[in-house]
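A single protein chain has been removed from this complex, and every other one stays in its place.
Chain nomenclature is as follows: A and B, assigned in order of appearance, with residue numbering initiated at 1 for each chain independently.
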Amino acid sequence: MDHEVVGCFVLLVIITLLSVVQNAFFASKVELESKSYTSKTFQRAGPSAFERVFTANQNCRDAYPTFLAVLWCAGLLCSQAPAAFAGLIYLFVRQKYFVGYMGERTQSTPGYIFGKRIILFLFLMSVAGVLNYYLVLFFGSDFEMYIKTITSTISPLLLIP
Amino acid sequence: MDHEVVGCFVLLVIITLLSVVQNAFFASKVELESKSYTSKTFQRAGPSAFERVFTANQNCRDAYPTFLAVLWCAGLLCSQAPAAFAGLIYLFVRQKYFVGYMGERTQSTPGYIFGKRIILFLFLMSVAGVLNYYLVLFFGSDFEMYIKTITSTISPLLLIP
Partner (left out) sequence: MDHEVVGCFVLLVIITLLSVVQNAFFASKVELESKSYTSKTFQRAGPSAFERVFTANQNCRDAYPTFLAVLWCAGLLCSQAPAAFAGLIYLFVRQKYFVGYMGERTQSTPGYIFGKRIILFLFLMSVAGVLNYYLVLFFGSDFEMYIKTITSTISPLLLIP
């Protein structure tokens, strides 16, 4: 593809590749636990350790396409760098969620949803991008610069735990 | 990105964002049910209400990447507006499927697959787009206008239940 076009999404590609590495890490953990387990019996519902890692992996997998969709929509329509930054923080949150789920000893587990704030941020960025597109189309007024400045300013706030 | 390029997929982005909102709705339902449940015990296999919402969510999640893939392929290669329209109807079908699955009181549940017709329509649109690309490449004859007219004409038929 053209070098300039690639420049529009190269950061998003990097985040996507990092998320793939993380997925591979999660999958290897499941593989490890299931190997020590499926030798005995076949069914999914199993001992606590395997069940835990399986559920944690499942929850991460469930949210993965949604994350990729908003990441790319936000990056392509609005601003690339803040979207990639938010994606990076999401990967950290996911790592923490997965490890926290596995290491959980008490009965209370983390909920099904995680990284709500980051997904919301990426979603709002996408909406801002779509709105801006229609503003340009109908009124000819381009607020892209303002939106980019605002998102770049807000994105560090995602670091607050 | 360039304003004109964005115009090629802005409707698809809107549908994707709507599907993300729906995913968030599904996830919040699962979160709600699991919270009232995981306080007692850890395992997944649970009472009917949680099991129902969990399975409904799972089935929707399973089909989600496939839906996104055909939506974007159809929108980019063939015609954007009919693809976005079909995507919108898919979201309605999915909502109906999810609510129907949850509210089900009898033993018979809706099947694993839903929205077959819409996925098929988007798939055929993508195939038509690919075929058209190779027709242009090898024979120089562009049927894009015909395909766009046909798909725009056919797409309202998806409204028939």
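The criterion applied here is as follows: contacts are C-beta pairs under 8 Å (C-beta built on N, C-alpha and C of every residue); 3 or more make two chains touch, one makes a residue touch a chain.
Being a predicted model, the structure only gives us computed values, none of them experimental.
Considering the complete assembly, subunit A touches the hidden chain via residues 1, 3, 6-7, 10, 13-14, 16-17, 19-21, 23-24, 27-28, 30-31, 34-35, 38-39, 41-45, 57-58, 61, 64-65, 68. Listed here are the subunit B residues that touch the chain not shown: 8, 45, 48, 51, 55, 62-63, 65-66, 69-70, 73, 76-77, 107-109, 111-113, 119, 123, 126-127, 129-130, 133-134, 136-137.
In this text, only the chains that are shown with their structure count from here on.
Put simply, the C-alpha centre of subunit A and that of subunit B have 20 angstrom between them.
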